[in-house]
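Here is the structure we will look at.
With one protein chain removed, the remaining protein chains of the complex are shown where they sit.
Going in written order, the chains are labelled A and B, and every chain counts its residues from 1.
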Amino acid sequence: MTEYVIILISTVLVNNFVLVKFLGLCPFMGVSKKTDAALGMGLATTFVLTLSSVMSYLLYTYLLIPFELEYLKTIGFILSIAAVVGFTEMAIHKSSPALYQVLGIYLPLITTNCAVLGVALLNIGEGHNFIESAFYGFGAAVGFTLVMVLFASMRERIEAGDVPRPFKGAPIALITAGLMSLAFMGFGGLV
Amino acid sequence: MKTRGFLTQLVKTLSPLYPMAKRLLYRFHGGVFPKYNKELSLRQPLREGYIPKQLILPLQQHMGLPALPCVELGESVKKFQLIAQAAKGLSAPVHAPTSGKIIAIEPRVLPHASGLAQPCIVIEPDGLDSAITNVLAVNTPPQTPEAFKQLILNAGIVGMGGAGFPTFAKLPNQPGLVEHLVINGAECEPFITCDDMLMQTHPDEIIRGAQLVAQMFGIPHVVCAIENNKPKAIEAMRQACADSQITITEVATVYPMGGQKQLIQEVLGIEVPSGKHTIDIGIVMMNIATLRAIAHAVDKGQPLVSRFVTVSGLGLEQPYNINALLGTPFDELIALAKPKQPIDYPLIMGGPMMGVKLADNHVPVVKTSNCILANPPEPVQAPMACIRCGECADACPINLQPQQLYWHAQAHEYEQAEKLNLFDCIECGCCSFVCPSHIPLVQYYRHAKSEVREIRAQAQLTEQAKQRHEARQARIERDKQERDAKLAAKKAAVKQQAAQDTQDKKTAQPAHQTAESNREDAPKLSARERAIQMAKARQQAAKASPEQTQPAEKPAAASDDKRKAAMEAAKARAAAKKAQAELSTDQPKQESEKPELSVEDKRKAAMEAAKARAAAKKAQQETAK
Partner (left out) sequence: MSALAGILIFLGLSLAFGLLLGYAAVRFKVEGDPVAELIDKKLPQTQCGQCGYPGCKPYAEALAKGEAEVNLCIPGGEPTMLEIAELLQVEPKPMQAEATEPKPPMVALINEDLCIGCVLCIKACPVDAIVGATKMMHTVIKKECTGCELCIPVCPVDCIDMVFEQPTPQTWKWPDPKSAAESAQ
């Protein structure tokens, strides 16, 4: 049990995918203008990440290894990720049209979110078993959601603030992201 | 009690070092301690009986709908006479404060921050002050809550503390629903002493009003709260209610102690939930002046025509309190107080904390005016950037976050401001008072509130427009269907006729009949189709015939046009004939074989009819030329 908790803490805080590993920066900058949208994006990514890390594990262990097709893993992973994202997109379109509109292009772009492929590849690289893979994917997604919501809240607040003109918009957002990243470095050594 | 005494002592010792220690002495959060200057207006005795040259009575001196005037221009009115009756719903009537002549019913500038003009009744007093006694026709005190409320409404009584909410609407319809009656004698704004003066001079009438309300609505607990900086008023009130169940409570002197929610929390320890009215939790709060007005209405049958007003300010030689007739212009009252310098600056209506600067000083005293302030303008401190010191949050009596509200209000993010309970703000001005950067915080909240209100109203209007548009679309659709149905009914009549015809034909041609009856629905179908065809043909013929006759009727028309029209008509007639011919010969066979074809025919016929119609119109236009 302990190792699962450690995996969770490690992926959420210490090795946060966005702020420490710098994966998935595209939606991090793109969908963080509004807290609601950021939370929606986080939840969608959580769903996709957890499911795709499990699926890619199964695909790798039970299809690619027996047939000695390990060298095709990237294609296989992308295939499964794309399928999950496609499914999620349809589900969101049906259940929450407003969120669908807000997420816009970033929703199908989860497919190319490097965090998603990164998790699948890292799972293989670190030799995780099935449950570990699931926890690793889930933890990564929770970490992603956490920083998305934190960052979006900060951006909402900054929006109303007196930001010097050259720093308005993206520059101040990047500075904030950098400071957040520094802050998350502080978790190093926790695990 | 002992601990309280000890605490008071401790705070007194501490306050020179740490003024905010005084906040330990009361129950609600925040609050400020401004310089009160109350003694200014208490030096002079109460003035009474001043009758100005003109009385301006706005039709709306209260929250809700304006009253409707019921007097005419030039009419002579007596004191207490009804001059404008309450509208249906939330409203209050207006009565004549003295006898005189109606000289105008026109828009005049209101004592309102907007400086807008609204309809007012202007009375020129005759100086006789002749009154109608018992104008409200009260012979015995009202027995039921409904009658009591009706009497209060008829007397035009509204909340005289400032909001101007019609008092009858505050009260329940049956006894036993209210647990506490809190009498508001706190009067926490600096400079204002009119309630203090009223309590000193007429404590018995206030207590009488409170007793009437308590008896009528079966209110078991009646508390009168007075700030402890008014010892004379407390003494007078104590004496007046010595032999009643009303208790007088001294409360700490702090601004805004007189706020409804603050005073309830202080006196009863109950915090009124956000978005709820006090009546929802069984509490009614009334200002002392309101209670006195109730006593006058019930005991003497007198409506509300005058009120106590403080005329004060640093720019006046002799500030005073007056029992002013409603409608007395502010500038006349100010002139009586001997201004130190000519009043060329805007007066303030209300106190220095919540009052508003007037755009025009010639505005009347209304039911809610408690103070007229003449403070010479001081150099305004330019607002600086917010330094996030948090003083405003400490001072806020509602426990809001003024600095956050300010950020959202100035960035026009009204949704966010609403989320932070913008509408719970009582606009008391504590945050602006303590702000070291001199940011006019309350102005921001007022602006944000009116923006949000407008947005809401707009959304409602939009929704309404949408609904009305949809209703209209639905109606047009329905009308069309009804028209179609009528047409169908007409066709059915024709169909019967046609069926008769077929019957005849059937007897003539038995071979055909058998062929037709092979298909069960064939006769019905063909009959209907034929009926349609016939109707179309008739329409065509009808279209064609006026065309034919119209040009003929106009001898002035050119022969060319005539010929053209005639040709058109002939063509149309030919088409009609053809359709008819088709109908009588090929129709039954065609129908029984190919029902789709008939549709085709129908369209063709319709097209031809349309063409004929267009031609007729053209011809007509041409002849008209």
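The definition used in the following text is that a contact is a pair of C-beta atoms (placed from the backbone, for glycine too) under 8 Å apart; a residue touches a chain by one contact, two chains touch by 3 or more.
The shown structure was predicted, so the numbers you read here are calculated from the model rather than taken from an experiment.
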In the full complex, displayed partners of the excluded chain: A, B
Residue touching the undisplayed chain, where the options are B:90, B:113, B:147 or B:314: B:113
Touching residue (missing chain; options A:79, A:114, A:146 or A:191): A:79
Given B:12, B:388, B:466 or B:483, the one touching the chain that is not displayed: B:466
Touching residues on chain B - with respect to the absent chain: 60, 110, 112-114, 116, 118, 383, 410, 440, 443-444, 446-447, 449-451, 454, 457, 461-466, 468-469, 471-473
Hidden partner interface residues of chain A, rising order: 59, 63-64, 67-69, 72, 75-76, 79-80, 82-83, 86-87, 90-91, 93-94, 97-98, 101, 104-105
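What we mean here is this: only the chains that are shown with their structure count from here on.
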Whole-Å gap between the CA centroids of chain A and chain B: 51
Chain B-touching residues of chain A, taken from the complex the two chains share: 156-157, 159-162
Complex interface listing, chain B residues touching chain A: 385, 407-408, 410-411, 413, 416
